[in-house]
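Right, one structure below, let's go through it.
All protein chains of the complex are present and in place, except for one that has been dropped.
Chain IDs A and B follow the sequence of writing; residue 1 opens each chain.
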Amino acid sequence: MTPRPWLHGFLDLCLLAMLRERPDYGYGLAQRLAAAGVADVPGGTLYPALLRLEQQGLASPSWAPSEAGPRRKYYEITPAGRAALDAQAAEWRGFRDGVDSLIGEHVR
Amino acid sequence: MNDWPLRFEAELVRLGVQPQRARQLSVETAAQAGEHAADPDGFFGPAHLYARHLVAELRAPLPDTRCPTGRVMLRLTGVGKRFRRRTVLTGVDLTVRGGEVAAIVGANGCGKSTLLRICAGLTTPTSGTVHRTRRVGFVPQDGGTAGWLTADEHFTLFGVAAGMTPRKARSTGTHLASLLAWRPGRTQPVQELSGGTRQKLNLILGELHGPDLLLLDEPYQGFDQGAYLDFWRQVRSWRDAGRAVVVVTHLLHELQHVDHVLDLGAAA
Partner (left out) sequence: MTAFVVAGLSAREVSRRRAALLLMITLPLWFYLARRDLTGQSTRMLTLGMAWAVSTVTLFVVNAARGVDPRLRLTGASVPGIFGGRLLAMSGFGLLLTAIYLTLVTLDQDFLRPWAVGVMMLVTALVAAPFGSLIGALLPRELEGALALFSVCAVQMLADPAGTVAKFLPFWSSREIGSYAVDGGGADVLWRGLAHAALVWLLCTGLTLAVFARRLRVARYPEPES
């Protein structure tokens, strides 16, 4: 699993990307992150990040009842969120390619 | 463990979150733990620590809000200081612009505090020239407060000295305190505060009048971990707002946050 410091810079990016696919709530997003093999994100990291996206207007919340247990807070990506996602995705690709090229030189 | 949401809410309020918003966050946080079929204490850890963490996370500035660096706020050219026979500083050059943070580092007794006092204008240099913007805030290493006055009274005193009305000074002070996760007591004289809290007051008094240049002499002494992080976040937000900051420090791992490092070297 990815060490936390790496994820820290890209958690917002991952969350926005998942929300673009479909609106989701905290637990669902945690499951998807783990399933994708990105990280097992602790709740103390995930939920503040979601609240921050909400505060910055990148995701908008809505409450929905669940079959079992308490109602859930679903997040949906906003147009501003899409714009931020595009910008951050480009940044990520640049970063990834840079790291790849460095690893390529030395490891192979 | 059922009082976790209550303690969490109380701590949020203490940290300066609006009561209504604190209630809302507390309810949501309990529900989030519920999603994972966990109790909040096990899932998020102790209530007061998670409250601190959440407040800090939500206060994090938006990415890339930094303005391009602005006009020169402080320029030292060949500044030297001699006390009788003892030379403390020689040929110090430093230029700090708005939107920049400069750190003054060096061994104990190498003249860091003297240099900062020269920047403030409280000590006159023996040689060299100083150009400085007029609106300056100075935070000395210790002292700088009156033991028998309350925090509110300090706000009034310093605000009025800067030409603010007492009411404006108090509300500004209270707001700045909340940024450092501190809610000053109404009747507690400063000498009854802990060392770290007194330093928070010290820091607030330096920036109460919204100076363009902040001169800080190791202002985080006695801060706990949370307050220490709040402090550096505050430094970054001043910088992002286009102010210039000069901070005397001996903590080298903080130098990643600064734009200039002035190393005064070994003791004179």
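Heads up, the rule we're going with is that contacts are C-beta pairs under 8 Å (C-beta built on N, C-alpha and C of every residue); 3 or more make two chains touch, one makes a residue touch a chain.
These numbers come from a predicted model, not from an experiment.
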Statement: Here the chain that is not shown touches B
- prompt: For the full complex, which residue in B:Leu49, B:Ala107, B:Ala162 or B:Leu229 touches the chain that was left out?
  reply: B:Ala162
Field: Chain not shown: contacting residue from B:Gly42, B:Gly109, B:Gly147 or B:Gly265
entry: B:Gly147
Options B:Leu25, B:Val55 or B:Ala120, residue touching the unrepresented chain: B:Ala120
Field: Among B:Leu12, B:Ala33, B:Ala47 or B:Leu74, the residue in touch with the chain that has been omitted
entry: B:Leu74
- prompt: If you put the missing chain back, which residues of chain B would it touch?
  reply: 71-75, 97, 120-122, 124, 130-134, 136-138, 140, 143-149, 153, 156-158, 160-163, 166, 189, 205-206, 208-209
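Going forward, only the chains that are shown with their structure count from here on.
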Task: Indicate the whole-number Å distance between the mean C-alpha point of chain A and the mean C-alpha point of chain B.
output: 32
Residue ranges of chain B touching chain A (in the complex, touch as defined): 25, 28-29, 31-38, 43-45, 50, 53-54, 57-58, 60, 62
- prompt: In their complex, what parts of chain A are in touch with chain B?
  reply: 25-27, 30, 43-44, 47-49, 51-52, 55-56, 69-73
